[in-house]
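Take this structure, written in C-alpha cells, and hold onto it; I'll ask about it next.
Complex shown without one protein chain; remaining protein chains in place.
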Amino acid sequence: MTLLSVRDLRVGFGREGHETEVVHGVDFDVTAGETLAIVGESGSGKSVTAMAINRLIDFGGGRILGGRATFDRKIDLATASEGQMQRLRGREIGMIFQEPMTSLNPVLKVGTQIGEVFRKQHGLSGRAVRDASIRALDRVRIPDAARRLDQAPHQMSGGMLQRVMIAIALAGEPRLLIADEPTTALDVTIQAQIMGLLAELKRDTGTGLIFITHDIGLVAGLADRIMVMRGGEAVENGAADQVLDRPAHDYTRHLLGAVPHFRAGQAARTDGARTGQVPALDVRGLSVRFPVGGGFLRKTRGVVHAVDGVSFDLVPGETLGIVGESGSGKSTTARAILDLVRPSAGRIETGGTAAVQMVFQNPNASLNPRMTVRGLLAEPVIAAGQNVDADVLERMRTLLGRVDLPDDLDRFPHEFSGGQRQRLCIARALMLNPKVLVLDEAVSALDVSVQAKVLDLLVDLQREFGLAYLFVSHDMAVVERIAHRIAVLYAGRIVEVGAARDVLSSPRHPYTQKLISAIPSIDRRRIDYTLDTEEVPSLLRPVGFVPPDQTWQEVGPDHRVAKEPLS
Amino acid sequence: MAVLRALLRHTSGQIGVVVIAVFAVAAVLGLLGLTPHDPLAQDRLARLQGPGATYWMGTDLFGRDILSRLMVGIGQSFAVALLSVGLAAGAGTVLGLTAAWFGKLWDGAVMRAMDVLLAFPAILLALLIVAILGPGLVTSVVAIAIVYTPIFTRVVRGPALSLKTRSFVDAARTFGSSRRYILIRHLLTNLVAPLTVQITLALAWALLTEAALSFLGLGTQPPSPSLGLMLSDSRNLMETAPWMLIFPALVIMLSVLGFNLLGDALRDVFDPRTRRALA
C-alpha cells in the first residue's frame, strides 16, 4: 500500500514572493514496510526534501512552492494547515535527526522527553507513562532503562542518545519514519548498531522508512529503493539493486565510482616497498595521560590513559594509516608527535626541526580567516626565522600551482571552497620542505567526491617529494586508498599493525574484525545486522595504574597482533 | 570597508551613525570654543529666558546660553568617554588576552581581581575612586576606566579562550611561531569584532556614568558646563524653565541611544549569521 506519494515537489527559501527554489520538482513513493534511501552530497536538497514532508521546513525559513505530497491517500501534506500537521507529526510521521547530541533538550530528563510523547499521542498518565517509557528504551536495547530515564542527555554517549531518539520517534507508533543522516555523527561500530536497530524495526513493525544519507555504500544494506539527488533534482530513482548494479545516470556512476568504497584490502596500494631505509619518524613507547578532577583543594580522581605505549616507525615515501574510533587516542597520538600535547612517556625521533608538519581535520578552522594566502603561507617561514624574500614568494607560487590553486596571494580563505582550503593547508605544510606530514582526519570534513581528489593529490605529492605520511582517520575506505601499512588503535593502544592489504583482508584481532565488519559497502546488500550494543570502554584509570605489557604475535611477514584480551 | 558598507545598509546603523555624527560635530565645535555664545558669559538681562532667536535653547539662572553650554558639555562628556573607554579597552584586552593564554594561576588571579571590581555597582566604585583622587575631569576618566576594565577583560577572555583551541592556533604552534606572533596575528585580529561592539556600547555607558558623576557634583567642577551639572541645576527650576531640563535630558538620551544603536548594528554586521541576511 502506498503510504506517501510525492509529485513535483518544489521547495524554496526566503521571503514570500522572493523565494529561491532549492528543490525543483521531485517525485517518489514510499510503501508501508519499505525503505526509500535518498542519497546526495551537501546542497543536493535531500534534507530539505525530507523536512518538507513533515513541514518542519516551515520553521527553518522554507516553504513548499508547489506539488503534492499525499499521505495515506487522503491528506496533501503540501497544503495541510499547521494544525493538521501537528496531529500528524509524531503520531503518523516520526523523525530522527543527524546530531543526537544536540537533538535532545539539554535541560530536560530523558524520561520527560520520551514520556511527553506517550502523554500526547496515547493519552497515558502517571505510572503508565513511566512504564511505557521503560519499555520504549528496552526496545532500543538501552540497558538499565529505569535509571536512564532520570538522566540528562549529556550523561549519555552519542550512540545511546541516537537510540533514545529512535525510541522517541517510535513512541507515537508512526507509519512513516524519516531518518536524516542518523549515523553521520557516529562511529562506524555505533553506526552498525543503529542500522541494525532500524533494520529490525522495519522487519517487526512494517513502518515505511525514508533514509537520507550522503553515503551510497551505507544504504546498500538497508534500502529497497534508492533516489539519487543532485542540485535539487532527482537524477535517478529505482529499485536498490538496479541503481547500485546498473546505474542509469552519470552522476550515480560518479558517486559509485569516484567515492572511496571499502574493498577489504583489494584497493590497498601496492607501490612503495618497505626496505631498509632510515625511518623519517620513529615513535617508541608513547604515552599521553590526563589527570581528571584535580584542582584547587581537590584530589585527582583518576587518570585518562589517552595513549598508552604506542610504538611505530615511518620510512620515507610510506604512508602509515592510524585507524580507530573516537576515544581510541589516534588524534592524541598525532598531536603528541607535533608537541601539541605533552607526552607523559616515550621517545619521538624526527629528522630535525620542521621535518614534521601537520594538516588538520577542519580546513575552515585551520586557516586564520583574517589572513591572506600570502600571510598564511609566509607564517611557517617567519616562524623559522627566515625572511619572506623573492625565493619564498616563488616557492609559494610553485606550491599553489602544485596543489592546483590559482596563483593569487591576496585572497582570503573564505573565497575558497572546502576542498581548496584543505589544499591550501597542504601547501602551507609543505612550505618548509618537511619529511613527514601528519594528516589528522584530513579529508573527513570534505564532501565525498572532493575527498577522492584530495587523496589523489596526496599520493602524487608523496611520490614527487618522497614524503612520509602519518594518516589518521576513522574512515577505513579512505585509509585503504592511501595507506601502505595500517595500525589499529583501540582504547589508547595499538592492537594490530601490518601491511594494509593483510590487515584489511585478514584481520586477526577481535576489535579489528568488529571494526571491519561494521564498514558499510555497496557489496553488502540487505545485511542481517546483528544487534550489539557494546559501549567503548572507559579510559579513566585509578591514579598509579600501570597498564599490563602487551605481548605480540607475528601472523605474517609484516603483520602483528596484540595478544592481551579486550578489557 | 565592507563593515562600513554593511553598517550603512543597516537601519539602526544608519540612525546611529547620523546621531553620533551630529553630536561629534557639536562636541568638536564645543571643545574648539566655536559656540554661538561664550558658555561662561552671564547675561543678567536674559536670565531664565525661553528658547528664542538669540538663545536658541534658552538661558539658565545666570543668563548663560544653554546651547553653548551643552556643546561644551558634550565635548567634555565625549572626551571623558573616549579616553576612559580607550584605557579600559586597552587594559582589559591585555588582561583578558594574557589570562586566556597563560591560564592557571595568572588567569585565576586576574579573574578574581575582576570579580572584586565587579562586586561594586559602577557608580559606587566611581564614587569611591573620586573620594580617593578628589573630584574632577581626570578623576572621572580614571574612575570610569577602572569601572569598565573588568567588562573588557571578560569580553576578550571568553573568545580568546575559544580561539586558543582553534586549529589555526595549533597550526601556528606546530610551525614554532612565537607567542607574540600568535597573540597578535591570530588572537587579537580575530577579537576586533567583539571589541569594536563592546567599545561602542561602553561609550554609551561611559557617557551615562560621566553624567551621573557630574550630576552629583563629583565630575566637572562649576562653572565649567557639563551635562550632569546642567540637569542637576534644572531640578528646582523645571516649572519655570523646563528647557533647562528638556535639552540636556534629550542630549544625554540621544547620544546614549546613538551609541547603543551603533553597537547593535555592529553586532549584527559582524555576526556571520545575520550578515548573510543583510547582504
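The chains carry the letters A and B, assigned in the order they are written, with residues numbered from 1 in each.
We adopt the following convention: a residue touches a chain if its C-beta (ideal position, glycine included) is under 8 Å from a C-beta of that chain, and two chains touch if they have at least 3 such contacts.
Keep in mind that, in the parts below, contacts and distances are computed from a predicted model.
The listed options are "Signal transduction histidine kinase", "Glutathione transport system permease protein GsiC", "cytochrome-c oxidase" or "LuxR family two component transcriptional regulator", and the UniProt record of the chain not shown names that protein "Glutathione transport system permease protein GsiC".
Under the touch definition stated at the start, the shown chains contacted by the missing one in the entire complex are A, B.
Contact with the omitted chain, checked across A:Gln121, A:Ser311 or A:Thr372, is made by A:Gln121. Per the touch definition above, the residue from B:Val94, B:Leu161 or B:Ala249 contacting the chain not shown is B:Ala249.
Counting the whole complex, the residues of chain B in touch with the unshown chain are 12, 112-113, 115-117, 119-124, 127-132, 134, 204, 208, 211-212, 215-216, 231, 234-235, 238-239, 242, 245-246, 249, 252-253, 256-257, 260-261, 264. Mapped onto chain A, contacts with the missing chain fall at residues 54, 56, 59-60, 85-91, 94-95, 97, 99, 102-109, 116-117, 120-121, 152, 154-155, 165, 168-169, 172, 293, 296-298.
Convention: only the chains that are shown with their structure count from here on.
For this pair, chain A with chain B, the centres built from the Cα atoms lie 48 Å apart. Note for the complex: chain B touches chain A at residues 166-168, 170-178, 181, 185-186, 189-190, 192. Within the complex formed with chain B, the residues of chain A that make contact are 335, 338-340, 353-354, 356-358, 360-362, 365-371, 375, 379-380, 382-384, 425, 428, 432.
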